[in-house]
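First, the structure itself, so that you have it in front of you.
Here's a slice of the assembly, chains where they normally sit.
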Amino acid sequence: MTALINEQGLRHDGRRIEDLRPIKIEVGILKNANGSAYIEFGKNKIIAAVYGPKEVHPKHMALPDRAVLRCRYHMSPFSTDTRKNPAPSRREIEISKVVREALEPAIMINDYPRTAIDVFLEVLQSDGGSRCAGINAASVALADAGINMRDLVSACAAGKVGGQVVLDLDDTEDKEGQADVPVAIMPNFDQVTLFQLDGILTQEEFKKAFGFALGGCRKLYQLQKEALMKKYFGHGEPIVEENE
Amino acid sequence: MAAVKKSLVVEALRRSQMTELLAKGKRLDGRGPLDYRPIRIETGVISKASGSARVIIGNTEVIAGVKVETGTPFPDTPDQGLLVVNAEVLPLASPYAEPGPPDEDAIELARVVDRGIRESQMIDVSKLVIKEGEKVYAVFVDVSVLNVDGNLFDTTSYAVVSALLTAKYKRHEIVDGKLKQLEDTEPLPLKTIPTSVTMAKIGDTVVVDPTDEEEAVMDARLTITTDSNGNICAGQKGNAGTFSFEQMQSAADISRMKGEENRKVIREVTGFAN
C-alpha cells in the first residue's frame, strides 16, 4: 500500500490537497428524456435524466400547490468492483432521498402544481463521491429540461485522508481515509442543500473540511455553467445567467 | 411512515404562529430553542436481549434491543466483527405509520444512527473475531419505535447507544473445528459514547429536539453526532430546506455542547465512564 499522502504533499493519484479529479459534463445526451446530462468525475460515470413536469399516477399522490419531486439513484450491476445486485440497496434508497432533498430547494416546485418531476441518476461506473457527482449532473439535467430553478445545485465532498483535510476523495481515499463530508450548495444563495459526514473530525478539521467543500462546490458551479453554455450557445459564448 | 398530512391553510397558520413565537426565543411547549425535553432512559428492559434500552424524550418512545450472534465476516474485512442496525417505526407508533418493510425515512433513521456508532468507532470490531476470516460476532441492534412525537433520530440513537453500553454476550470458541458457546458473558468492547444532536430550522431559527408539530413545519433538519472527545463523527441534513453556511458552523458548536450534556445522562444511567 502506498501512503495516501506522500512527503511532497501529493495524494496517491498525484493530486494536491485541494485539487479536484478530472471532470467532464455533457448536457442533453439522451433523446427521450426531457432533460439529461452525463458526468465523468474521476472514474465516476453517471447519467442524469429528468422527465416532467408530467401527470402523477396514482392521482391522489398529486399535491394541489406544488410538484412532487421524485428521485432514483441507482447503480448498474457492472458499476462496482464486484457485481452489484440490481435490486435497490438500503444505501441507494437513502442516497435517493438525500439527493432529492438536495435538489428540491433549488426547484420552483410551486410553478408546477399537481405534476410530478422525476429525476433519475444511473451510476454506470462508481468511484468515491458518486452522490455529489450525481447531484451536479441532475441539476444540469433539470436546467436542460427547462424546469424553473432558483439556482443550480453544486456539490463536492471534502474529507480527511492520511491525517490531512483534503478536497474530493476518490474510492481509495474514501475507503482508507478518516472522514468524508459531501456537501451541496445553491452557490448564489450561500445555502447548504446537502450535508453528510462520516468519520472523525475535530471541530477545527470540520471547519476546514467544510470550507474546502464549499470551494469545491464553487468550482463545480463554473463547470456546470460551462456545460450548459456549450450546449445552448456553442463554445465560448457568454452565458446569460437568468436564474441568479 | 407517511408524512403528516394537514390542510395547507392549517399548516401555514401553524407555521406563522410558530415562527412568531420563535422570533421571541420561545417554543409552543415553553422551551427555549436549545432546550431538550426531559430524557428518560431505562436499560435491561428485555431480558432475552443481550442488551436493551427504552428511551423516552417528551412523548417519543423507542426500545432498542441488542442481539450478539455469530456470523461470517465480509471477505474484505476478515478481521472485523459485524454491526447491523435496523429500525422499524411500528404502525402503533403514529396514525401515519404503516405496516410493511422500512420506508426511506426508517432506512435513513437506521443508517444515520448506524453511522454514528460505526464511524465513532464506539465498538472495537477487531475484538469481535472468533477466527479470522471464518467466524466473528455479529452485533444486531434492532429498534422498535413505539410512539412518535418528533426527534426520532436522537431518541433512537440514545436507545441504541444505551443498549450497547449495557449489553453482555456469551463468548464462543472454535473447538475441533466446531463453534462452541462458553458460559461466561462479557460486555462489548466499547470505547466512546457517540451522542447525536438533532436540530430543526424553522424560519430563521434553529432549535434542538423538535417535536412532531415542529417537524411538520420545519424547513430542514440537521443531525450532528459527536464522540466523548467532542469530535464530530457523523452528520446528516434532512428535508427539502437549506441551512446557511453560518448556521452550519454554529450547529457544529451546538452539537458539541448539547451532545456533552446528553452524554452525561447516558453515562449516569449506564455507568459507562468514557
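Letters are used for the chains, namely A and B, taken in the order the chains are written, and counting of residues starts over at 1 for each.
Just so we're on the same page, a residue touches a chain if its C-beta (ideal position, glycine included) is under 8 Å from a C-beta of that chain, and two chains touch if they have at least 3 such contacts.
All figures in this text were calculated on a predicted structure; none of them were measured in a lab.
Only one copy of each distinct protein chain is displayed here, while the full complex in this structure file has the stoichiometry A x3, B x3.
FYI, only the chains that are shown with their structure count from here on.
Spacing of chain A relative to chain B, judged by their CA centroids, is 27 angstrom.
Within the complex, the chain A residues that touch chain B are 64-65, 69, 90-91, 93-94, 96-98, 100-101, 104-105, 179, 181, 186, 189-203, 206-207, 210, 214.
Listed in rising order, the residues of chain B touching chain A in the complex are 8, 104-105, 107-108, 110-111, 115, 119-121, 222, 224, 227, 230-245, 248-249, 252-253, 256.
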